[in-house]
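A single protein chain has been omitted from the complex, and every remaining protein chain is retained in its original position.
Per-chain residue numbering starts at 1, and chain names A and B are given in the order in which the chains are listed.
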Amino acid sequence: MESLEQIKIRLEAAVPGAKLEILPNESPSGQHSLLLDNAHAVALARFLRDDAQLRFDYCSNMTGVDWPDTEITSKVKVKKVIDGVEKEVDEVTKTARPGFLEGVYHLYSMAMKHGPLILRLRTGNRKDQVQLPSFTPVWRSCEFQEREVYDLFGVVFDGHPDLRRILMWDEFRDHPMRKDYSEPDDYEYEPTPHDDVLEKSKRHQAAKGTL
Amino acid sequence: MIEEGLKNELAKQGVVLTTLQELYNWGRGNSVWPLSFGLACCAIEMMAASMAKWDIARFGSEVFRPSPRQADLMIVAGTVTKKMAPQVVRLYNQMPEPKYVIAMGACAISGGPFKQGYNVLKGIDRLLPVDIHIPGCPPRPEALLHALITLQKKIEIEALTGPNRPRHLDADAPSEFPVPQFGEHDIVPAMNPLLWKPTQVVR
Partner (left out) sequence: MSVATESPAPRNYEVVPKTSPEGSELDGELLEVAMGPQHPSTHGVFRMDVVLDGETVVKLKPVFGYLHRNHEKIAENTSYLGSMPYTDRLDYFCSLTNNWAYALAVEKLAGLQVPERAEFIRVITAELTRLQNHTSVCGFLLQDMGALGTPLMYAFREREKILDLFESLTGARMMCNYMRFGGCRCDLPPGWLDRVRKIVGDFPQFLDSYEALLNTNEILLARTQGVGRLPRELAISAGVTGPMLRACGVDYDIRKVDHYGIYDRFEFRIPLGEQGDVYDRYMIRLLEIRESLKILQQALKEVPGGPIIDPKAKLRSFRPKVGEAYGRIEGPKGELGFYLISDGSPNPYRYRVRPPSLINLTILEDMCLGQSVADAVVTLGSVDIVLGEVDR
């Protein structure tokens, strides 16, 4: 398989105007991923599927990731003169990163037997701009998995033929796999040493005054 | 009433004395037909119990009925999710009296390992009256057989008349229970307060 850089160059040539970015992965798995821009995503996906050298005909895994609003702290060593002596001091910069939802696709090729190529798509935010283009017309295997991401994360896939809730019931309003979801409180009494359940139970009983 | 000693003595001589209650309960206890109704992992052990190695037929319960109308016993074998809970209650309501419930496995008892799940009902006894609980994840087929024998013993001593008579002989006792509805965040109601009351912690 070509390297991710080569694929990126070829994609940029094939789909003019496409903005691509390689997201590095520092873990020993070394599975780096490619961030696509939403406007050209479907055209890029079609190229990846149909290109004679790549032929990613099989989208194995599709899932969502929730990244809430957060502050990224980065430490930079800065030379400063303190009390007349030059010292290296850690300067901590905090940058607020707005939250977004992410769709992750793992592609393999059954014809060429290579892979994985990891694609990522990002929504504008977590509230009102939660649209992503659907890859179901390109790879049918995304159909149920995108429905699952819609159900559990609340990502709306444009172009999906049948976007309904899949695991929870239709009347359900929440998106339980988001990090800020809190489940219904029905932990009345728990004779359990399980820390989290016991904590939830105590909180419930304190609120109801039954402790 | 005949004393127990005389009755045993006569039985040794080949004379069996019984009461209508004993005969009726003996017949019922040894032909408990379960609903063939599997929810999750425990259902596989339930099937294993019905296969050759454990052979639930020895206890008169091999006739797994696919229809609730023909079943006496509901084995809640597996995790009851909130999406499935209305169906479980509806199936129970469709069963004719007398009917019994075995909660098989940790999930059916309390939610088990999946207790913290947002879609998991924390024990089927919040919605249905449970006769026998079997712990285990999953319980072995022997444990299911033990639960069945325990249920048979329970059936054997049921009085036909009097204030302690079972629910199916009491016209005023409920035989159906409200089916929960799907709400926006949870099922409504999440539990039946007539059946299940939160345990009061006494310290």
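Please note the rule applied: a contact is a pair of C-beta atoms (placed from the backbone, for glycine too) under 8 Å apart; a residue touches a chain by one contact, two chains touch by 3 or more.
Keep in mind that this is a model prediction, so the values were computed, not measured.
Engineer: Quick one: which of A:80, A:140 or A:203 touches the chain that's been left out?
Structural biologist: A:140
Engineer: Among A:1, A:14, A:35 or A:166, choose the residue that contacts the chain missing from this document, as touch is defined above.
Structural biologist: Of the candidates A:1, A:14, A:35 or A:166, A:166 is in touch with the missing chain.
Engineer: Suppose we count only contacts with the excluded chain; which residues of chain A make the list?
Structural biologist: 25-29, 31, 33, 57-61, 63, 65, 104, 106, 110, 113, 116, 118, 139-141, 143-145, 165-169, 176-177, 196
Engineer: Name every residue on chain B in touch with the hidden partner chain.
Structural biologist: 36-41, 43-45, 47-48, 51-53, 66, 78-79, 81, 83-84, 87, 91, 113-114, 116-120, 137-138, 140
The rule is simple: only the chains that are shown with their structure count from here on.
Engineer: Round to the nearest whole Å and give the separation of the Cα centres of chain A and chain B.
Structural biologist: 45
Engineer: Report the residues of chain A in contact with chain B in the complex, numbered from low to high.
Structural biologist: My answer: residues 167-174, 176, 181, 183-184, 186-189, 191, 194, 196-197, 200, 205, 210-211.
Engineer: Please output the residues of chain B touching chain A within their complex, sorted ascending.
Structural biologist: 83, 115-119, 122, 182-186, 190-191, 198-201
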